[in-house]
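Note that one protein chain of the assembly has been removed; the remaining protein chains are unaltered in position.
Up next is chain A:
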C-alpha cells in the first residue's frame, strides 16, 4: 500500500486548513456586518458637515481660510489607509498598485512626497518603499475611534498650515459592495469646490454671523471636516477589509474542497491497487503449492 498513509495525512491536513478558512470566513462575515453598520452610522455626520462646508463656499466670507486656497504644488502628503492584517485577498496590493503610479507621477514632476500610514500593512509597505514616512497609526482594531486618528491627521494638517505641504491626498478602499472594493485617491486639501443645488441658485450674497470670530470658527470647522473624511475612509476600509477577507476565505475553502476530492480519488485508487496485488500474490502462491 505505497503512499496510502501519506495521502491520508495530506487529506487530514487539508481538512484542518479548510476548517480554519471556514471559521475565518464566518468571522469576517459577521464583522463585515457590524463594520457596515458603523459605516452607515458615521454617514449622517459626513453628509451634514459636507453640507455646511458647501454652504460656506457659497457665503462671501470676510476671511479666507488657507485650507480653501490653492497654491503651486511642491510637496504632497498622502494619507494611506490600509488594513492591519493580511489574508484579505488583493485588497492592500490593489491599493498600492493604485498608489505607486501617483507617487511616480509626483517624482517625474519633481514634487516631493510625505507619507502617512494608517494601518499596519501600509506602514510596512511604505517603509520598504523607503518613502518619507512622517506619521503612522496602527492596530486600530475593528472599532476605530476618531480620537485615535487625530494625531496622525494633525501632522498632515499642520504641514499644510505651515506651508510645508501644498496638497494632501487620501488613499483608501471604497466599499462598493461585498464583491467589489475600489481603491480611491482623493484630494483632501486644498478643499475641492463643493456644490449645493439649492444655494447655487441663490442670487444674493450673504455671510454667516460667526461666534467667536470667523478665523476660529472656520479653522475648527474645516479641521473637523478633514477629520470626518479620514474617519469615514478608515471605517469604509475596515468594511472593505472584512468583505475581501470573507470572499478570499470562501474561495480558499472551495479550493480545499477540490483538493480533498482529488486526493480522495488518488487514495482510493492506491488502496484498490494494493488489494489487487495482495490477492494476486495469494492466488499465485496457492497455485504454486
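Here is the rule we go by: a contact is a pair of C-beta atoms (placed from the backbone, for glycine too) under 8 Å apart; a residue touches a chain by one contact, two chains touch by 3 or more; residues count from 1.
Heads up, the rule we're going with is that contacts and distances are computed from a predicted model.
Colleague: Choose one: "4-hydroxy-2-oxovalerate aldolase", "ATP synthase epsilon chain", "Benzoyl-CoA 2,3-epoxidase subunit BoxA" or "NADH dehydrogenase subunit M". The correct choice is the protein name in UniProt for the chain not shown.
Modeller: Per the UniProt record, the undisplayed chain of the complex is "ATP synthase epsilon chain".
Colleague: Looking at A:217, A:233, A:249 or A:270, which makes contact with the chain not pictured?
Modeller: Reading the full complex, the residue touching the unseen chain is A:217.
Colleague: For the full complex, which residue in A:96, A:160 or A:231 touches the chain that was left out?
Modeller: A:231
Colleague: For review purposes, identify every residue of chain A that touches the missing chain, sorted by number.
Modeller: Residues of chain A in touch with the missing chain: 38, 41-42, 44-45, 48-49, 51-52, 55-56, 59, 116-117, 123, 127, 133-138, 145-147, 150-152, 154-155, 158, 206-212, 216-217, 220-221, 224, 227-228, 231.
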